[in-house]
Every structure is written in C-alpha cells, then in structure tokens.
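Provided herewith is a single structure, encoded as structure tokens, for subsequent inquiry.
A single protein chain has been removed from this complex, and every other one stays in its place.
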Amino acid sequence: MAEAYQKEFFNVSFPAEHVAYVEINRPEKMNAFKEIMWLNLSAIFRQLSHDPSVRAVVLTGAGDRAFTAGLDVTAASESGALASSDPSQDSARKANFLRRHILEFQSCITDIEKCEKPVIGVLHGISFGLALDISLACDIRISTTTTKFSVKEVDIGLAADIGTLSRLPHSVGNLSWVKDIALSARIFGSDEALQYGLVSSVYKDKKEAVDQAMKLANLIASKSPIAVLGTKEIINYSRDKPISEGLNYTAVWNAAMLQTEDVKSAMTSGMKKTTPRFSKL
Amino acid sequence: MAEAYQKEFFNVSFPAEHVAYVEINRPEKMNAFKEIMWLNLSAIFRQLSHDPSVRAVVLTGAGDRAFTAGLDVTAASESGALASSDPSQDSARKANFLRRHILEFQSCITDIEKCEKPVIGVLHGISFGLALDISLACDIRISTTTTKFSVKEVDIGLAADIGTLSRLPHSVGNLSWVKDIALSARIFGSDEALQYGLVSSVYKDKKEAVDQAMKLANLIASKSPIAVLGTKEIINYSRDKPISEGLNYTAVWNAAMLQTEDVKSAMTSGMKKTTPRFSKL
Amino acid sequence: MAEAYQKEFFNVSFPAEHVAYVEINRPEKMNAFKEIMWLNLSAIFRQLSHDPSVRAVVLTGAGDRAFTAGLDVTAASESGALASSDPSQDSARKANFLRRHILEFQSCITDIEKCEKPVIGVLHGISFGLALDISLACDIRISTTTTKFSVKEVDIGLAADIGTLSRLPHSVGNLSWVKDIALSARIFGSDEALQYGLVSSVYKDKKEAVDQAMKLANLIASKSPIAVLGTKEIINYSRDKPISEGLNYTAVWNAAMLQTEDVKSAMTSGMKKTTPRFSKL
Amino acid sequence: MAEAYQKEFFNVSFPAEHVAYVEINRPEKMNAFKEIMWLNLSAIFRQLSHDPSVRAVVLTGAGDRAFTAGLDVTAASESGALASSDPSQDSARKANFLRRHILEFQSCITDIEKCEKPVIGVLHGISFGLALDISLACDIRISTTTTKFSVKEVDIGLAADIGTLSRLPHSVGNLSWVKDIALSARIFGSDEALQYGLVSSVYKDKKEAVDQAMKLANLIASKSPIAVLGTKEIINYSRDKPISEGLNYTAVWNAAMLQTEDVKSAMTSGMKKTTPRFSKL
Amino acid sequence: MAEAYQKEFFNVSFPAEHVAYVEINRPEKMNAFKEIMWLNLSAIFRQLSHDPSVRAVVLTGAGDRAFTAGLDVTAASESGALASSDPSQDSARKANFLRRHILEFQSCITDIEKCEKPVIGVLHGISFGLALDISLACDIRISTTTTKFSVKEVDIGLAADIGTLSRLPHSVGNLSWVKDIALSARIFGSDEALQYGLVSSVYKDKKEAVDQAMKLANLIASKSPIAVLGTKEIINYSRDKPISEGLNYTAVWNAAMLQTEDVKSAMTSGMKKTTPRFSKL
Partner (left out) sequence: MAEAYQKEFFNVSFPAEHVAYVEINRPEKMNAFKEIMWLNLSAIFRQLSHDPSVRAVVLTGAGDRAFTAGLDVTAASESGALASSDPSQDSARKANFLRRHILEFQSCITDIEKCEKPVIGVLHGISFGLALDISLACDIRISTTTTKFSVKEVDIGLAADIGTLSRLPHSVGNLSWVKDIALSARIFGSDEALQYGLVSSVYKDKKEAVDQAMKLANLIASKSPIAVLGTKEIINYSRDKPISEGLNYTAVWNAAMLQTEDVKSAMTSGMKKTTPRFSKL
C-alpha cells in the first residue's frame, strides 16, 4: 500500500495495522521545506483522510537532527514568493500574487487538520518556524528532552503566516508566553513547551518518543473509527465556536453517528471484556 | 427548605447560610446516570438558580467510590436512545429522534452552567464520561489525590455529546492533551488534571475536598450576590466571544448592576473593616 | 523626546534605543487610579503607537509597594460614576450615563492593546483590581516572587468591568481557576500566576524583573518592526476568531507586509551573521 | 386530537390532514396578550413541534378586528414586570428580575421559531407590537389589504424586546425602513409591508388570506416531512451564520437525512407522476 | 447652542425643539470632502450623541446640486494618502500608513452610526462615493426624484473603503443589485434606490424631502428618549449578530431601561390621550 503514497521528500509506511507513519525525508537539509514538499505533504494527508485502512497517523522527521528547520530560506531567497522581485511591478498586483500564494501554502498545511484520522506529531531536534505551523495542525504534539523550538519567522522579517499565529492562541493556555516566543523568536526547550501547553508529553529521545507515539496511535486505532472521527471533528469545531453552537453541532453530528453498529459492538465487548472489531471507515 | 428539593437519586441540603449542597445519590451503582437522573438534576439547578436564599452551590457524589461512573450503560443498552432499535425504521426519522434526545439531555446538563449561582464540583473516585460533561458545566472543579478521570465515550463507540467535547477546549490550556485524553479514553489522575488545567485544586481525600469546597462556597456566599452573579455571567459570555464584544456586554450589564446598594455597603464595610450584609437576590 | 509625553501621574523615558519605559507614578497612593490617570495612560499609548522611534514598551509602577492597588476607592466614592447619586434620578438615564462612562474607561485601557508596539507589563507588589485590567491589555506579563494579585472587584460589590473578566478566559488555560480567583477575590501569588498562565515569567524582585523586561524589550526592538507589528496584530486577531478566519486575515495582511525590504535585510543578515538595521515604522 | 391542545385563550383545530390551525382567541380584547397567553402559546407550539401527525401550522387571530393589538397594557400596568414597583427596591435586583422575565417571555415566542413544522402567520386587522414579535417568529407571513401594522413599543416608552428588533433586520431588505417604522411607531399597511419585505403575500380579506394559508399549508404538508424539516432548520441556521458555516452544517445535516426512504419515494413518484406517501415524523 | 457646534464646512442649527439640522456646507465644490471635513463631521456627531437637548438629527448637503460629490479627488491627488508617493518608500511601511489612515477615516464616518440619537440622511442631487458611505451610516435614508447615486470608487481605481461595501449587504435586500452598482459604478436614480432598498422614501425635491425629514425627526423627538436610544442600539446590534444573541442583549439592555419613568408616563398619556413629556437623556 505504501507505494500509492510515494512522494518525493516523504516516506510513508504502515508499521502496524491501521496506523500510517509519515516521515519528512530531507535529513541532509534538516528537513527544510521547499514548495514541492508542502504540496506533497498535502497530497499525502488528503489521501490518508479517506483511506479506509488508516485509523491514526504518526508524523515525524527523518534523521537525528531535526523535525524540520522550517522554510528552506536559501531556496526561498532564490525563487518563489519571498524572492526579491521586479521593483517595477505594481504593488497591488504583487500583493494579490502573494495572497494567492499564502492561501495555497496555508491550505496545504491545513490538510493535516482536515485529515479525518488523528495525527500525532513527534517533534525532535530542531523544530523551527514551519515545524510549529505543521505541528499545530496535528492533533497531538509530543517532543523529546532535546527538542529546540522557535517561532523563527520574525527573524526573517515577517509574521508567521502558515498557521502558527492563528493556531497558537487556541492551543496553548498562556497568552503572555505565546507573545513572548512569537515576538522574540527565541529558542526554547521541551520543559517550556510542556509547562505552557504546546506539547502534551516529553520523552527521553526520538526513539522513545516515536515508540510512545506508535503506542498511542495503536490505542486510538483500536477504537471505533466512527467515535474517533466524531471526537476529532467536534473538538475542532467547538474550539472555534461558542459552546452553544458546539453543542448543537454535536447533536446533529451524532444524530447520524449514533446509528452505527459500533456502539453495540463496543458496549457488548465492554461488558464481555472482549476486543471489539470495527469495520472500515 | 430542603424538602422543596426532594428528587429521586439526589440529596439537597443547606449546611451553611446561603450555601446549597447537592449530592448525586446512587452510590450502589457508583452514581451512574439513567434518564430520570439528568431530568432531576436539571430541575434542582433551575430551582437553585432563582432561589433567593442560595448564593453558592457545591455538587458532589454520594459514597466513597465515585463522583459518577457516567452513563448507566446497562440501562442505556436496554432502553432509550442507544438501545438497538427496529432496523426497519427510517434512518432519517431515527436521526431526528436522536437529535431531539441529545439536545434535551445537553440542555439538562447546561442548566448547571445557566444557574445564576456559582457551582463548585468536587470530583472524587471514579469520574468517567458524564462526570466530565457535568463538571465542565460547573464553574469550579476540584478533585482528590485518588480521583480517576476518563473521557470514556469512545470506548462505547461514540463521540462524547453531552458537552465534554464542546467545553474542554474552552476550559483547558493544552489542546494536544485534550485530544490525547478524548481520543484514547485513557484513565488519568489529578496530577494531570491539575497540570493541564482541568481542575484548579487537588486535596488529599473526599472529606478534605468537600471541606475546602464548602469553605470556598462560604467565602463566595459572603460577597455581594449582584457582584457574584455578574462575574459568573460575564466570564461565561466572554469565554465564547471576541474581547470587544465581551467589553460591550459588560458595559451594558453594569449599567444596571452598578446601581446596586451593594457597592456602597461593600465600600463602606471595606473602609470600616466591618462585614457587609447584602439583601437577597 | 520624553517631554512630548509629559502627563500627570506618569513618567515616560527612553532608556534604550527604540524602547519606551512607562511608569505609573503615584507611589504615595500605591499607584491607585483616578480618572485623569486612565485618560493620561490612554494618551501616552496612543502616542507611542505611532511614534516611529519606538519599537517596544515596558510598563511598570513607581515605588516598591505596588504596580497599582487598583481604583482609588476613596476618590471613587466621593465623586464619579460609583459615587452615591441623587436617588430621584431616573434609573434608565443613570444607566446610560454609567454605560457611557464604562465604555470610555474600557477604551482607555484597550489603547494599550491597540498600541502597535508590544507592551511588557511588570507586575510587582500589590497588583489588585485595575492592575489586572491593565496588565491583561499588555502583550507580555511578568512578575516578582512577592507580587500579590487579586481580582478585587467583587469585594467592592461589582463585577470587574474594565476588561479583566473579558480578557482572562482568552489569556489563561484553566477556566476553573479563572472563576475561583474572580469569584473569591482572594489574594494569590506569582507561583499560582505562573502555574495557571497569567504571567509567563517570575523574577526575584522588581529590579530583576525590570532588567529582564528591558532585555526582552531590547531583543524585540532589534527585530524588523514590520514583522513585530504583524505578529502582535495577527495573534490578537486570531485569539478572537475561528482559525479559518485567522488564516485568511493573515494572508491579506502579509500580502502587503511581505513586500517589505526587511525580509531581504533579515535574510541577508541571517546568512551573513550580521546585525540587520531596519528603517522606522 | 384537538383536546390535547386545549389551552385558555387559544383554539387549536386540525381542519385538514397534517395541518394544525391555531387561533389566538381573545377577540373581545382584540386578542391582546397577558402573561398566561404567551405561556399557553409556547406550550402549544412545543407540542406541535413533536406531534407526528402535524406537518404544517397556520396561526391566526380570532375575530374580524385584530391579529393581536399586542400587549394588554392595562393588565401590564396593573401587575407584572412593567407595573410600577416599590421605589425602595434595589435597582440591580430589579434589573435581574426584569432580565429573567424578558428572557422567559422571549423564549415563549421563540418556541414558534423552534417548532419543527413550518408556521404560516396570517396577519389581519390590528397587528401591533407583539403581533410583530410573534409573526417574525413564524416562517411565512401573509396579510390582508386592511391590516394595520405598528411596531408600537416606543409609544409605551420602551424598545421592543420580545424579538421584533432582533428579527426585523434579518427578515426584511430595507434597513432604512426598519428604523423608520421602529423609531416612529407609525401605523402602516400591507402595501408597505409587501414592498419592503415584511410579508410575502397580501390577500383581499381575512377569509381569503386564511384560505390561501391553508392551501399553502396543505401543499407543504404533502411534501416529505424530512425535507421540510431540513429546509426550515437550514434556512434558520444559515440566516444567522457566514455562508461557509451554513454549507458545512448542511452537509452534516443531510449526511443523516439523505438516508431517508422519502428520497426514493419522492423520486419514484416524480417519475411516475403519482402522489407519494411519507411516513410520520 | 449652535455656536458650540461651529465647524468649518458645516452648518448646525436647531430648527425645532430637540432636533438638530446638520448641513454639509461646501456647495461651490458640490460638498466634496477633504480631510478636515470628515474630522469635523465626526466632532459634530460625537457632540450631538451626548447633547441632552438633542433627540433626532437631520443630515443634508447645502445647495441645490449635491448631497456630496464624494471625495475631493483633486485635493486627494495633490496630497494625502492617495497622492503619488515616494517610490523609494518601503511598501510595507506605506501599507501601514494607509491602514492607519483608512481606519481613522472610517472611524469618523462611523461616529454617525454611533451617535445615540437617530440620524436621517436626506440625499439630493449628486450623491456619489462618500455620499453612500455617509448615508449608510445614517439610520434612515430618504431622497428626491432627481437624486443621482453612484458607488463611484471603482472609477478611481479602488474598492470603496469608508463603509459602503461593508454596510450595503446589511442594508439592502438584493445582493445581485449591490454587486451590480458597486462593480459598475453606474449612476442610478431614486426609483432603483427605493425598489432595491437603499432609501425608504422619495420626495419631489429637496425642499419637500427636508420638510418630511424634519417632520419625521419631530415625531421621533416626541417619543421617550430612552425608548428611541434602545431601539437604535438594539437594531444595530442585532443586524450584525445571530438572533439568539440579539435577544439576549435586548434582555440585558432592557433590564435597566424598563426601570425608566418614561414607561409610566407613556402608558398614562396613552390611556389619557395626553402628550407625554420626557426628561432629557
């Protein structure tokens, strides 16, 4: 099955039943991103979203040094939206070109969030700039004792625009800290990331973190896919809305979803202490 | 006065002036809920809301073992919305029946949030499933060193739909952890609940937790009822809205409420170091 | 330059390039506020917002005892909106007078939030009532080991209406704690403030806290002013909005802002390991 | 069946299959409302909402003179929320009493909007004040050539608070006209009501209007109850929300509702030119 | 009293009790606007808002030819935000300068909407560009048979940014027509303006329109100022919000405002057929 997912700069494998393992694979450049990479990332997650044999996803970076060092600034300074452009060009037309470009780039990263299956991001080593945009689009973030985080964008003269600044205030419980790290671009470690709410677990090293991520992915994959889909969807919906709207949406969602056979299977298994089997989504 | 509140499966008492003590009372089933219980819970809190002699409420579960083990799954599997139904029934009509049922169930639990008086939930022992839906509708959550929490619903094949998934992202400051506990249904303790923001205090055991809850309730009950009502209302309103809307609502609210005699009484007492007395709400 | 900022009860100085230092200066009354003070505070921050030579602001209180003890209750009880008024006045007309007054007062404090430059609030000593309204309108909050915080308003018979109740639930990751401190008006220290997310750092004493605030302000002031402006603006916008709206706004914002020369300067400096110089905003 | 609906001041009948006919019945007072009447109105519509034999509702006023002259001002001035009250009562406590009262009154009228079945309001004769609050909670409004409309509330010293001012700007396509009629309380006729969008049809007299309303109700009642329910629900939801949210809600709603047998029945009947029969809702 | 309102390019008079008459006064340039004019317009309306002797406002343009021809393009092309600027200036810094400028300009026009007293705009003759921005911030718009309207901005290369494009879709009931006039910049007359919902009445000529506006202003000024204030505020609030939020806001608003003596005066006068007198706001 992994062949269907072959995309440059990514490895996709299926190390356990129902669990996909996606690796950003450009270790010689610390997994720094150029344009083809976010297009490929998007393609992979759109496919995983509807793949009936997948129930949970682990996302990580190849090599020991970095989840990703962020945008490949050298490539970006040579071509693409940030490259210095024709000064004679009309500012408004250039602005519209940039707007299209940013919206498309954001949309690629948001495809992780839109993936119907939960995504666990494992942040190890250098995790700068785009590393935060990407991991904040994941459902669960874990890291290692040596991870180095930075909302790096102000250091290249811009406000982070691929999702970090929009998702951070909804993900983390200390707005003062959010502004501190985003305005200073300072490097911080997993102790702060855990204390302030950016990650939910920290493990010794990449190996242990990946093992634990796989364990959690396996656990989630053992649950009803209908229950898991609804749980992800309703939390994301409610995060952005008044509680009364979250409640109403939940009622409409479950009007269909409670009709699943999974409830019966799960309840019966729970009472009989057996392992339920659920059909594909 | 307690007689007016007699409802099956609940004890309501008034252990101190202006403080109501509500106990879920089905300890032989670990306070598991069946339909009559959420209807009674709602009736009690609607009455407390307008009861002029009540200024703060403590909510707890009877017995040593559980705040509540959640939905009474055995009862639910025998009758009610989750019971396996006539397969010949039209799916859409069944969906509408389920929607009505969920909206009504949610509405009963939301009556705790709508109660004009602050509600302190004391979570001890087993606190699964509905325990979270209920306590997240409380204003303040405290627990004990041995409380066992679980967002249990995915284990019975469904997304939690009585409020947990809608209220958690607005109550807790680590969205990664919210997804972790909701997708895995794993059991966690008060250390995590405190670290990630689900509860605000942890005490040694149920007795101490209840004592502290009563102490806090007494403190709140000693304040101006007008000030307390507004504080609860404005925080709940603002939690769901942009800050500019929260500010505007506050101005309209206080346009009436600052005309209270309580401001004068409180200021005078503050300067004279006496205890103010406030009239009933 | 400081002369342009001379306002009663405030000291404004420029201890480092691009950094403004604003001091609430009424130490003999523990920096308690009367009406002229919030009007002056507003005027100062509106001016700082557009001052091209300012890139970061530190806000603190004069003296050793208090950031501010809050509203000057004695003054307020003698005149102004809270003073006991003509009982024969029509309640509705009085309500509209109060509404206008609250909206104007809120608007003065919100001018800190609207200031285009990041504001670091240093909370030391007594930090009651208005201290929270003011510091929650700052971007970054730091405190000292001896700071005493209190959402004091219920103790004078009212719901805090100058911003605390609207901003707290969006700034802090434990809603149970928010209600606890707001409903009880109890005094708490920096340990709680840090644990629950109200401040992001705690230092030994005022001197150290101010030194660190200046260090952070200098760091921020060394970045591209365009990048810093956008980072503050987009976080504040996104805090209040669904993520999809935050992303779209970011794209439109950066459509203009990515055209800055600062990106090129910052990238070049980053690659050459030199210090970039940015023109004024 | 009509017996189950017996409530003072209302007649409920079922003149055609699946169609309920509700008449406000206090013609000797031009159907003016006192408190028991809105409580009864609410009870009737909550019951109609879930009554499986009802698919459309017509709402009208008894007698020739009025749909309703609005609030019974004489009754209101003698007792109830608007009656002059004890001047010694605390303004804030009185405000909270009024708030509870208004919310309850609004909620009764909103039960028409929440009724799962479409409601057609027939406005004839005097249609003042509450007549607009009530009819704006209906789905379809029709009137007669002699109907006299007025948003009467400013003439009794208050802003209309039972729904008119909230629903008008979402129901009518001329905001200038909305303010004109609401600020002046002037009486206008069906020509204006039709031109500016308050009603969608005007008929010669009450008899013809009721006949046409019944005809329309019969037509709606002949459709799939699932399709009708969804159409009402989605329009009401979308009226209040950005289009992207309306679309998403529609998709979740129809995920369940498209599974109805009604689609098959309706398609088959449509192709065979037969009359479909749909099971009850 | 009119002296307090003396501002260049405006005449403010008080032709009837409680009614202010504001005239844009630059007839030799068809009342075209330059920067000082919108600053003065704002100052006038902020003062009218709190002026206790004013209860309604009529806004018109001096001379026979134009309400206003819009922005004074000649002036704008010579200096100000639209003037061709230093091409060497950084695009992002220029963008921020423009943003500040637009926000301030919008804010001046919005002061008409924020004025607590209803404003009737009389559009006669040429009513181009800014004429729409201004009149859409009024509460009621009337015109004459010879008024010439145009959303002129695309003809000078820009999207209308002082309010027309934001307010039109909330004011008018034909979105297709809104786009037609805004995209084509074509000139249209009062027949279309009335048919599609931009104005609510059309009169023969300026004199008649002003007479009718004064008549309406007098009528509004004869009502309870508390009722009129609330009616304007609640309609504006509700226009922008879901109906459930409009209802809740209304309840909080009226909790204070129903305590007015005006209700009693108005009811008594209504029953006795006398003219009520209301105290100042």
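Per-chain numbering from 1; labels A, B, C, D and E assigned in written order.
As a working rule, a contact is a pair of C-beta atoms (placed from the backbone, for glycine too) under 8 Å apart; a residue touches a chain by one contact, two chains touch by 3 or more.
These numbers were taken from a predicted model, which means no experiment stands behind them.
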item: From A:4, A:36, A:92 or A:271, residue that would touch the chain that is not displayed; value: A:92
item: Hidden partner chain, touching residue among E:116, E:139 or E:153; value: E:153
item: Contacting the left-out chain in the complete assembly, out of D:51, D:116 or D:262; value: D:262
item: Interface with the unshown chain - residue positions in chain E; value: 73-74, 76-77, 81-82, 84, 91, 94-96, 98-99, 102-103, 106, 110, 153-161, 163, 165-170, 172-180, 182-186, 196-197, 239-241
item: Interface with the undisplayed chain - residues on chain A; value: 50, 90-93, 95-96, 100, 116, 226, 229, 256-262, 279-281
item: Missing-partner contacts on chain D, residue numbers; value: 118, 139-142, 170-174, 196-201, 216, 219-220, 223-224, 226-235, 238-239, 241-244, 246-248, 250-260, 262-267, 270-271, 276, 278
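Keep this in mind: only the chains that are shown with their structure count from here on.
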item: Topological distance between chain A and chain C, in contact steps; value: 1
item: Of A-B and A-D, pair with higher C-beta contact tally; value: A-B
item: Rounded Å distance, chain A centre to chain B centre (Cα mean); value: 33
item: Inter-centroid spacing, chain E versus chain C (mean Cα positions, whole Å); value: 34
item: For chain E, residues that touch 2 or more chains besides their own; value: 91, 226, 229, 244, 252-253, 255-260, 262
